[in-house]
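Here the complex is missing one protein chain, while the rest keep their positions.
Moving on to subunit A:
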Amino acid sequence: MIRPTGDLAAHVRAAGRLVVQPRMGIGDPARMAAGIRAVARAGVDAVATITVDSYTRVGDAEGARDALRRGALLNGFPLVTHGPAVTAEVAAVADGLPVQVRHGSAAPEQIFRTLIEAGLSASEGGPVSYCLPYGRTPLAESVAHWRDASQQLQEGCEAGGRRAHLETFGGCLLGQLCPPSLLVAMSVLEGLFFVQQGVRSISLSYAQQTDPVQDIEAMAALRRLAGLLLPPGVDWHVVLYGYMGVFPSTAAGAVLLTERSAQVAARGGADRLIVKTAVESLRLPTVAENVAALRGAARTAAVAGVHSRLPDLTQVDCSEVLAEATALVDAVLALSDDVGTALRDAFAVGLLDVPYCLHRDNLGRTRTLIEPGGRLAWADRGGMPLPPAVHRTSIQVASQHLLRMLRHTADEYDHAAVAADRTTGPEGSRTVPAEQDFVLTLTCPDRRAIARDVTGFLAEQQLSIVDSRQFADVTSEQLFMRVQMRGECGVAGVEQLRKEFEPVADRFGMRWQLHDLTVPHRAIIMVSRHGHCLNDLLFRVRSGALPIEVPAVVSNHPDLADMARWHGVPFHHIPVTGDTEPSAEAELTELIELYSADTVVLTRYMRILSPQLCARLEGRLINIRRTLLPGIEGADPYQRAHVRGVKVIGATAHYVTADLGEGPIIEQDFVRADHRHTPEQLATLDHDLQASALARAVKWHAERRVILDGIRTVVFS
């Protein structure tokens, strides 16, 4: 028995505030389900998404099947190929949350049939918006396909006791450089088309453009026009797409732009926001990055009324965009009582004409311009029935001008990020060096010829030694060794190198590890309310002084979210109380896996992790603690230290182990104090000490300079 997923429109209405939604599609059903589960558990009002892959988009189920058979990674979920049963299982993990299928197809019948059978009811697109921008299907054919498919969706859902929902893609079209009035008109026209096919629950899209105030005007006009034209009894809402054009190339610029999307959604009165992630321009985002982006968007939107200087939709003058959109819609609807026919004919005669769209059924006489203030305007209105322009004439757009306009938003946010001194994230511009650095660490009973055989092996492999350190412990008769070497060796080569080293290691009974230093060390940072160590670590990472990547900050309090966001790092708030401890720890474990974290660093994280988790993270979990003598702990430590007149304050960075309060020490530091230090001064000294000691410990750990030796460490600093 297939359990239907939640009703999208009802869910949005019930939320009563901005609902966020990712653009998520993963080929493997288990991973797709994990993504949906993560969205359902994100702790925000969300709608889950299944985005189909490009084979399925163009109706090539065979291509998708072939790719699956070969184990190739698809860029979405092959819905038709997996079929309704598998899709239903995947969607079931949403646990009542609506799941929308996003696709991009000009002939969506098969996709709709599958989603109906899978118990789903929500999708998106449109006869124009999924035809003109993406391919060669003639518009008349797309209209016919969409007519059949929309009716079929409506009837199929009704038969299953569900309500079909369709969202227009008409508010996006080519993604950028389309003046808002045409987007608003297309969105409303496609909405009317859906209604004419019997769909009673729709959403109207609008894609963020170059100017936030202009966007809010457009959203106000969209709401007004929809209110006038959609018949009573149609349940409709407005959905904003976060910027769909060329994305900023710096991580910080991308973060700024995604924040701005959430602010425009909130101030423009959107009911739902399709969220982009900051890594969008570089690669497909991971599930965790998607979830972090959803949480960030929900948070930004929640405070937009206070933190953003943008006007809301009642404070803007939308008369110009409303007049243009109304003129377009009226002219189209006058062509035929059938909206599909009217759309087809409108493009044929140029009443509708999408700027820069190369499709044969689009006349292509219109052109767009970005005005000096950043607003989109018509450079050439073609033959569209727009009201007379007050002060604009048509101008030629040259190639270099077009290029600048396509990059306008990306450049604007990249520059803003630089101006705000937010430097490029670690993923900004990494190149793969021809030569790689490796580190070999080993421990074994001390014997003759170890160093000789190890270096001999490296020479055989044509690796040159960059740094070599060893320590023979006379009490335990153990040898500790760290060799850093350099050479040409691909990803496959590391595995090969490990294999080849095995005989040498076996000969001496070594415990050893071989690491590829070109693979960035990923450390999740956990924190409670004291941000001094967190801020120090993130600053060192950004300035390049600490060679790690921080994929996320996790906290049991929301207090330091802004600090993480300022550094452009996703922030996960996992509240912990007595009863939620196991589930919170499960969530943490999931994050560690999702982010493929090598290490977890506790920077004044005030909860105790379970012995099981500590055991799992042995040698990968680092903590910093205050070391005040004599044994001052508990509340008001600096006050008590001041009262006792302590002469030394210290900090200890150490590995956390399951059965020890304080595990193997990596680094300790101290400063002298005396009777003149106030409690506040003692606190400052101590915070600096903790931050610097922890930073050294994390650096040595990441560079594989720390070798565990029972309850102590050997550090080749």
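Criterion: contacts are C-beta pairs under 8 Å (C-beta built on N, C-alpha and C of every residue); 3 or more make two chains touch, one makes a residue touch a chain; residues count from 1.
The criterion applied here is as follows: contacts and distances are computed from a predicted model.
For the chain that is left out, the UniProt protein name among "3-oxoacid CoA-transferase subunit A", "Methylmalonyl-CoA mutase cobalamin-binding subunit", "NADPH-dependent 2,4-dienoyl-CoA reductase, sulfur reductase" or "Dipeptide transport system permease protein DppC" is "Methylmalonyl-CoA mutase cobalamin-binding subunit".
Across the entire complex, the residue among A:S399, A:T475, A:S543 or A:T577 in touch with the chain not shown is A:S399. Although one chain is not drawn, the whole complex shows that of A:R136, A:H415, A:R511 or A:R672 it is A:R136 that touches it.
Set against the missing chain, the residues A:H82, A:K276, A:H359 or A:R381 yield one that touches it, A:H359. In the full complex, subunit A makes contact with the omitted chain through residues 54, 133-136, 174, 356-360, 397-399, 402-403, 406.
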